[in-house]
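Note that one protein chain of the assembly has been removed; the remaining protein chains are unaltered in position.
What follows is chain A.
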Amino acid sequence: MNIQEYIESGILEQYALGELDDAQRAQVERMATEHPEVQAELEDVQRALNAYGEAHALTPPPGMKERVLANWQAAIQSEPGQAPAAPATEPVVRQLTPPRSEPAAAEIAPSRVSWSMAAAVALLLLSAAANLVFYNKWKQAENDLAVAQNQQASLASTMQAVNKNLTYRNQELAVLRSEQFKTVALLGTPAAPDARARVLYNPTTKAVYLDVRKLPAPPSGKQYQLWALDQGKPVDAGTLAAATVAGDSLQQMKDIASAQAFAMTVENEGGSPTPTLSTMTVLGKM
């Protein structure tokens, strides 16, 4: 029998349709390996029948998939011995159809996507929260800095005031300790018997300082005014500041060329060119 006759005998169709017994099948397979024409023809027949079968494809009824796969799994688990124990080929089987990981694999893609979505959202929220925290901290720090700068400024101005004060006190101290100054004690007149004050007078520099020990507060709108009496004539030596009246510090008065006595009167605010003798409060002679 030549190859063409063999092909036309219909045995390949029988083979493909599963009609042959084992011996006949083995013979066909041997022919197919030996003769490429037989092999090609057999493949054509099989492809044609596959296509015919495939053309009859039917979508299985709903719910069947779950039942069939569940039963299939139960079946292969209850009879594991039925699979020929061939260690060499076992991994191949596992690789193709791992019963449990397969459904998981089908869901990996969507779950991976949703996982990365969740991760992205979580990171975004985390970053937003961190931003809020850092923003608050930054604001706090800015506030703290402003407060510190204010404090520093006020400290500096306090320092300046203190320095100024110190300079002033040092001058006062210098006046008080200086031997060039003559002290003139002014005592209260009958109008104000408790009133006490001192005038420090430097005849060389003509400087006059007033140191109030005790004076009644002047009526409102009135001011104390110091007078130097030179040859019986009163000379204006300036009005007293409120701090001086309260006895806080020395006050430098107008320079006086020469004087034999000093006196204070109560005058209208701003002072007056001539003393109102009736209001004389203290008087002292050198």
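By our rule, contacts are C-beta pairs under 8 Å (C-beta built on N, C-alpha and C of every residue); 3 or more make two chains touch, one makes a residue touch a chain; residues count from 1.
The rule is short, and it goes like this: contacts and distances are computed from a predicted model.
Not every chain of the complex appears here, and the one that does not is recorded in UniProt as "DNA-directed RNA polymerase sigma-70 factor", selected from "DNA-directed RNA polymerase sigma-70 factor", "Secreted protein", "Cation/acetate symporter ActP" or "ABC-2 type transport system ATP-binding protein".
From the options A:Ile3, A:Leu49, A:Leu187 or A:Val235, the residue with contact to the chain not on display is A:Leu49. For the chain missing from the display, the contacting residue among A:Glu19, A:Glu37, A:Asp194 or A:Asp248 is A:Glu19, taking the whole complex into account.
For chain A, the residues in touch with the chain missing from this view are 8-10, 13-14, 16-19, 29, 43-61, 64-65, 67-69, 71-73, 75-76, 82-84, 86, 89-90, 92-93, 96-97, 99, 102-103, 105-106.
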